[in-house]
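One structure, pasted below without further comment.
All protein chains but one are shown in place.
Moving on, here comes subunit A:
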Amino acid sequence: MAFEEKRTWVFALVTLAGYLVYLAVVLGRAGSGPVDEAPYVAAMLWTIAAMVVVTVLAYLVIVAASGGERELTDQRDREIERFGTHVGQGMLVLGAVGALVLAMLEVAHFWIANALFLGFVLTSLLESVAKLVAYRRGFQPW
């Protein structure tokens, strides 16, 4: 498996796991009360920080396990990276538009922040899935 493909798997799994943990924490804090009154800011910030730290640590482990292979990333990886970013861009816009609409409707900050966070998470997951499909099933940039 290509180095960048491993990295993509790690990124996708960390993103998914991180978001599920965040949801569990926030919904747990909400208890039987209204969800949008649950304290979410610290949980969101800690989740983002944890995702970054775990992803960086996993990256270092993958580099160490690559056994000093000279070429870790090449032209195909860069093309697949661009393809993934292109695919994910639509979801990012959708998340931003969703948050914009919520702001115009003057809903609670909770929903605006979470719409943006969900948009980022879905963008990352969509990008990762597109890249993994390109690695697994083939990629023809021409």
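Assume contacts are C-beta pairs under 8 Å (C-beta built on N, C-alpha and C of every residue); 3 or more make two chains touch, one makes a residue touch a chain; residues count from 1.
Operating definition for what follows: contacts and distances are computed from a predicted model.
**Q** Write down which listed name, "Helix-turn-helix domain-containing protein", "Carbohydrate ABC transporter substrate-binding protein (CUT1 family)", "Urease accessory protein UreF" or "Monovalent cation/H(+) antiporter subunit G", is the UniProt protein name of the chain that is not shown.
**A** "Helix-turn-helix domain-containing protein"
**Q** Hey, which of A:W9, A:Y59, A:F83 or A:F120 is the one touching the hidden chain?
**A** Per the contact definition at the top, the residue touching the missing chain is A:F83.
**Q** Can you list where subunit A touches the absent chain?
**A** Touch set of subunit A with respect to the missing chain: 1-3, 5, 69-77, 83, 133-134, 137-142.
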